[in-house]
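Apart from one protein chain that is not included, each protein chain of the complex appears where it belongs.
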């Protein structure tokens, strides 16, 4: 199977089926919600490049469901009132990211539970699973994602979503540390910008798992069936 | 105080003392041991670029101790016999990293408890603290680092060591998620190569905390005393 | 201040203000929902003795709010479909508890998100905080309770609810391990039966923290104001 190793497309040795096998695989989509993807000027934490992956993620999820692979949608939510963040120990990005992108006017509305900013943009099927309590960068913190993966008997995770150099990368680190085999789909993640996205995928390919595209992975999975 | 924001040196706004204050700050040095730094051809997990930071880390630690900042040295150790890794669920890097750097002949000896590969290359003072049970990429997993930081009353961590795009970055993510304020010293970390090192520091500066150099931080700390 | 030490009422030495001080204290009420307290024969996990504490918990919470102490309500919820439990790795109690109490007819309905069994019986004020994703016995697993307590700056927790020898005791262990000072209110917890309740409170008083009653704690708090 082909993969991107530090940005170069290569054939993977056979033993990488350890990562790419469909057996006990779970698809995890990270933070494809209105709070990042909305084109509204009030969007509290804009990640506009990630709008490009919504259709592809929907297609990948449809194929995954068809093949019996569970689909997990992860989203950030914060308690109304602010204690989880701006009135508690504020997230670091609230101070650091504006140094690069300028002030984010509606940032305090980010991820507030019950607000429209937590609505998924991607399609959620009735049988899909939702992780609803991501409150920082990793999909594992402080959520029940590891608990859910244990109950699913998961051994492999396939990551999509945004941002490649932030929440996706952090989730890939945590999943790999916990012993899950990680694949990240290069066509279905987006980063802060193209260079940091490429760098995140390079890091993942060197240290954490397999970087490939959804067509390649699905072809592999369909061949295995 | 000056910092690197996405690689550009800039003056930080005053409120970034939230990150750079010496109050409740702790210095954490990651994996500066023989298993990464040895020039021996048997070195089980070579990170040769990081040899350049040893002297600087020693100087920074001396200054930190003088100012009353606790110093923590983190190292990977794995149980003899292999159950923590090659005979259990092998670390992902054992399969992925050789795709880029070629076969690593003595990789199975990496971090084995009691071997010379776990010896620190940096100076360890009697009053320093050691985290001895890092077994994957983050200094927090599966270690007692968060426990130790709670007992120290730590609010801020200053990270040095290797590799910038792997264990240092993963540790920065975890520390930030847990609510600690993160500073990474650009002169005292090294990555797989210069581009990935720069990318890791850019990601840290955008999403996680402050990237600056040791002289700048020490000048800030000394000014505050 | 008086406390119960292994069931004996005694005056605590002054240094136990470390546990009982109102400063940075948080009240945590565990699983006082319909799934345990309903008198309906369909109640999926009956803990009928705990009905006795509802009024007292409401009074204690009202006093706590008046004194500025945050109130957290914890409840178990499980994803519809069963993956969190009966179709994943089933909770041990589903096999063990019926050995003692006989078959529990509607146990599979326990804690299903969105069902009436997750409704709180105690009063929830708008400013109260909710932990919604307890899925096993401890209020810390796999929830964001530790995250929330860090954001609150909590140092002390006061536990009420059910059952004293199960979820309350497990929560007391975890809170104590994490460095929070634990007080359990003997009049506002109930166990499986009176002997196990007394034993749980004895264990807490020997190993984990302070066991006292709500009037005594409130008098202490009011005296401190």
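Side notes on the structure shown:
In order of appearance the chains are A, B and C, and numbering begins at 1 in each one.
Convention: a residue touches a chain if its C-beta (ideal position, glycine included) is under 8 Å from a C-beta of that chain, and two chains touch if they have at least 3 such contacts.
Please read all numbers here as calculations on a predicted model, not as lab measurements.
Touched by the hidden chain within the whole complex are the displayed chains A, B, C. Across C:1, C:185 or C:208, the residue that sits in touch with the chain not pictured is C:208. Of the options B:83, B:194 or B:224, the residue whose C-beta touches the omitted chain is B:83.
Of the listed positions B:51, B:65, B:100 or B:150, the one in contact with the omitted chain in the full complex is B:150.
Touch with the chain that is not drawn comes from one residue among A:82, A:98, A:179 or A:195, which is A:179.
Where chain B meets the omitted chain, the residues involved are 79, 81, 83-85, 87-89, 127, 129-130, 132-133, 135, 141-144, 146-148, 150-152. For chain A, the residues in touch with the chain missing from this view are 150-151, 178-179.
Think of the hidden chain as still there; on chain C it touches residues 5-6, 10, 12, 15-16, 18-19, 89, 91-93, 95-97, 99-100, 136-138, 141, 165-166, 169-170, 173-174, 176-179, 181-182, 192, 195-196, 199-200, 202-203, 205-210.
Operating definition for what follows: only the chains that are shown with their structure count from here on.
Averaged C-alpha coordinates put the centre of chain A at 25 Å from the centre of chain B. Between chain A and chain C, the centres computed from C-alpha atoms are 34 Å apart.
Chain centres here are Cα averages; for chain B and chain C they lie 39 Å apart. Residue positions 178-179 of chain B each touch two or more of the other chains.
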